[in-house]
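One protein chain omitted, others in place.
On to subunit A.
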Amino acid sequence: MSATSTAAPNRGGYRRSPLRRLRSLPLYLAGAAVFLFSVFPVYWMVATAFKPVGEIFTRNQTFFPQAPTLEHFDRVLNGQLIPGVNFWQFLGNSLVVTLGAVGMGAFLSLLAAMAVARFRFKLRTAFIILLLIIQMVPMEAMIISIFINFRQLSDATGAQLLGNLSGLLIVYTAVSLPITILMLRGFVVAVPKELEEAAAIDGASGWTIFWRILMPLVAPGLVAASIFAFITAWNEFIVALTFLGRSTDNYTLPLTLSYYFGRFGTEWGPIMAASTLLTIPVMIFFLFVQRRMVSGLTMGAVKG
């Protein structure tokens, strides 16, 4: 590597190697500390979920569960977290609203991304800037007016937009649109126009070109954007809290957990078991898109 080691490989190697290793020891220790800081709360959540009640409610907290048990998971999965409703219903609610929003969002954002990537039109830049702004205005500020809108719309038309999943579905779809459109735009742009033109010359129809040429190349982007939208909707809390109110039958998982915590704040076993179950799908999906997550959020700031 350096000039000294090529000139005197033996001496340099013997003398420097242990010293170097010793000098990088603080780096390793710092790395280990970062790892522990990151992982410990997650570990503690899972460990608590597996501890019997006696081990949780003691001052002699142990690092490992001494007598691991599935009782909390059993209570969460087979019992009634909220009187009269079981976990599977909440899981179903969360899945319906999340997958529904992801599906609708994927369709709408693919159309919009095509327009932005493939056409030059007058309001194109305005549309992109609008997406960037909307992405930044927080739901916490808009929640009152959105709630009033949905309430008045329900009163006027008889459609039930509050107290069930339909309102959530609409809001979640809209919320993830800006980022999914912007992410997909990059993927559509990357497909060379020449491919489509060649197919057109061969006599392929617009639909054939779309399905056979564009879609396979854009599919990875669509998956990444969909996972992004999935995580957003799966974790969403404040809209669910506002829209669902007392209709416990329709609660999504985060809302169920917060309700259960509010009522039975001392039952840390089931609370941690349910938190673990809420976290698992996100963890799995996150590992797939983790790289794209960084580039999706910082866009062009990191190049190379």
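Definition applied: a residue touches a chain if its C-beta (ideal position, glycine included) is under 8 Å from a C-beta of that chain, and two chains touch if they have at least 3 such contacts; residues count from 1.
Everything that follows uses one rule, which is that contacts and distances are computed from a predicted model.
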Per UniProt, what's the omitted chain called: "Penicillin-binding protein 2", "Sugar ABC transporter permease", "glutamate synthase (NADPH)" or "PaaI family thioesterase"? "Sugar ABC transporter permease"
Can you work out which residue in A:F87, A:W234 or A:Y251 touches the chain that's missing from view? A:W234
Considering the complete complex, identify which of A:L22, A:A67 or A:L287 is in touch with the unshown chain. A:L287
Thinking of the whole complex, not just what is shown, which of A:L95, A:M114, A:A199 or A:V223 touches the missing chain? A:M114
In the full complex, subunit A touches the hidden chain through residues 24, 27-28, 30-31, 34-39, 41-42, 44-45, 48, 56-59, 61, 108-109, 111-112, 114-121, 123-125, 127-134, 136-149, 151-152, 155, 170-171, 173-175, 177-178, 181-182, 186, 189-190, 192-194, 197, 200, 206, 231, 234-235, 237-238, 241-242, 254, 257-258, 261-262, 265, 268, 271-272, 275-276, 278-279, 282-283, 286-287, 290, 293-295, 297-304
